[in-house]
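Let me begin by handing over the structure; questions about it come next.
Removed: one protein chain of the complex. Kept in place: all other protein chains.
The block that comes next holds subunit A.
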Amino acid sequence: MTTKLFGEPVRRREDPRLLTGQGRYLDDLGGDALAAAFVRSPHAHARIRDIDVSAAIDVDGLVAIYTWEDLPALLAQPLPLLIPHPALTHGRTAHPLARDVVRHVGEPVVMVVARDRYLAEDACALIRVDYEILKPVVGVEEAAQSAQLVHDDVPGNVGAHLVQEVPSAAGLGAREAIDAAPHTLAFRLDIERSASMPLEGRGVYARWDADDRSLRVYTSTQTSTSVRMAIAAKLGLPLPKVEVIAPDVGGGFGVKIVHPWPEEVLVPWAAILLGREIKWAEDRREHFVSSAHERAQVQSVRVGFDDDGRVLGLEVNILHDHGAYTPYGIIVPIITSTQLLGPYKIGAYRVEFSSIYTNTVQVTPYRGAGRPQAVFCMERTMDHIAAHLGADRTAVREVNFIRPDEFPYDQGLIFQDGRPLIYDSGDYPESLRMLKELIGWDSFPEAKARAAAEGRRIGIGIGCYVEGTGVGPYEGGHVQITSDGRVHVSTGLTSQGQGHETVFAQIAAAELGVPLERVSVVTGDTRRFGYAVGTFASRAAVMSGNAIALACRKVKEKALRIAADALEAAPGDLEIVDGEVRVLGAPGASIPLATVAVLSNPLRYAFDEEAARATQFAGTPAFDRPPVEEGQEPGLEGRDYYSPLRSTFASGMHAAIVETDPLTAEIRILRYAVVHDCGNLINPMIVEGQIHGGVAQGVGGALYERMVYDEHGQLLNASFMDFLMPYATEIPLVETAHLQTPSPLNPLGIKGAGEAGVIPVSAVIASAIEDAEGIGIDRMPISPSELFDLRRAATGRSTSET
């Protein structure tokens, strides 16, 4: 790599566009399209007796009303269960429009198409659905014990049940190892629901071209290629006649990887039927009650350990709240079960989860995807052990760490990708050392004592995690150099603001030796790249980054071969600098990549100067060879795929200092420190941005956000008024340090960074509050009101002191 671009804090190229209103999000498109709106169930559990649309028919501007009965055979089926698993014995998915029974507030029942969204909502308000109300099942523990069923044919509301067990080196099972341990502890942990909550909701805009018999769909998705396949399958269209494009997407954080959403098939279907453009842009209330949530789990932990805090056996039982349906399978609880082990060597491990249906919005991955719960469990366990032994919390972690010379380290479990959970690289002791230094761990007791002398309460907390990133199966990249010298990079996965345009351009520019400005990047457009998986699991940089690097290497090889001919030099003696192929050690002997691109195509109509110089009569052709030789292709382009053996394992450790107000019980984060290891850094500024955003979401999950369902299954806080997403004012300055242990698994030596920031935050804040207050924290998030209750319970006093 000649141009030093890889590893540089290059400014995000997408920002000027996005920050000055030049972005094109879903609702910026299709200004003339008809609007769709939905009648959604107001009940958590009910049987539909009748739908009366007569009053809505008169609404001026109404175009169409559809119910389940109107759907063609393929669409009338339940939506696909995307990721089946043998343990998911009772997977259930919803119909695009409810058939007979609704199972959560917000489930779509009727689709209305009208001239604009105002009129569509007016019509919705006039449609009368007659429901027979059924008893709802709310709360994961209630559902696990309830005789009431979410799905009649799912006994006990158990959708899936899975046990994984890794015996100790001596062959002991976890239960035996715990029973035999010098110390044992048992406790229960509780984590509530939150949600991805992208600022741009979901949205779909479909155009049917009746002349061409082709469909173009814009959708605010994390996977346009898979939405395309789903639409083709569900609407019975030939795949080549369907194009799906993710325009600028205002955040996804997991919820937009689910596909197809009912709206993603219904809107295109109606567009074809009506021969009109149709758009649906989700509003915030719809997003709260009809997309997806995550996080809620109840965990029972039993742990056995020795006098040093070394874990000899760990047993975890998880009740996972899956909501009403399981379209995305059981990825979340699988990740919780497997990533729970973190950076530690656990003697013997047994994990069991039951995934339980409730009459609430379905649960699918949200940034972190089961890891925040896993880390909460393991890190609370470490803190419990330290408290029991009276040991320093970092010392207990240290004795349990996997050592740097033990990689690759096999945890003996099966990971989310169905492949063995083998860590590729890492240096956990060094990471801890850096973190302690960054936050001032060893001198904190003095600071705490000083604060106490002033009547203030402060506490410090820590949390460590390992994150499987860059899961397969593959991603591809296509790179084309055109005769103007520009480099066009495309990959099939999508962007939601992460900075892919910048990072992928950096990789391409560095690989090809061209200036960054000459590289343009397109993501998530099936017209440009048809095969892809999607953006989730911190995989974009690892998967598409490496695929693009490999595609660039193919193009470079071809460019050097053509240039070698032209320059009468051996390809091995050439380098590309600043977009020019040069002969090493021979200044002046060079040829621009633009010219190489012209030479790569034997058809040279003289569109421009460059081509005019290279038409077939300009040079001396070789008459003994065909213009395009066997095994060659015209043009200077390359396509390649990257498909890894296994996931890469990024890691990190966070620490925080919090202050709790002795009177008001308000909780304030004074400092937040992060040591982060995602292998080689492509762009440290972008990695830090990802960490900051992740920490912000983590702070939301730790102190502010929850989905409050009442016993009727009504979501009581379905607006930004009452769902407390933190503002910038609630987010501390995040201090970061990077450790780089390259991944041996991929050519660039990188690991994923997209989710890391969010993962340990609840564990860290709980640890810090516990330290400040001397009161055990076993459920998150925590509010001042709850801390007030915990204090009262701890002191046993019932009157409030003022």
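Note that in this section a residue touches a chain if its C-beta (ideal position, glycine included) is under 8 Å from a C-beta of that chain, and two chains touch if they have at least 3 such contacts; residues count from 1.
Keep this in mind: contacts and distances are computed from a predicted model.
J.: Please identify the absent chain by the protein name in its UniProt record; candidates are "4Fe-4S dicluster domain-containing protein", "Molybdopterin dehydrogenase", "Multifunctional fusion protein" or "Spermidine/putrescine import ATP-binding protein PotA".
T.: Protein name of the absent chain (UniProt record): "Molybdopterin dehydrogenase".
J.: One chain is left out of this view; which of A:77, A:717 or A:740 touches it in the full complex?
T.: Of the candidates A:77, A:717 or A:740, A:717 is in touch with the missing chain.
J.: Out of A:19, A:57, A:74 or A:125, which is the one that touches the chain we can't see?
T.: The one listed residue touching the chain not shown is A:125.
J.: For the chain that got dropped from the picture, name the residues of subunit A it touches.
T.: Residues touching the hidden chain, for subunit A, are 117-118, 121-122, 125, 283-285, 663-666, 704, 708, 716-717, 719, 721-722, 724, 726-727, 729-730, 783-785, 788-789, 800-802.
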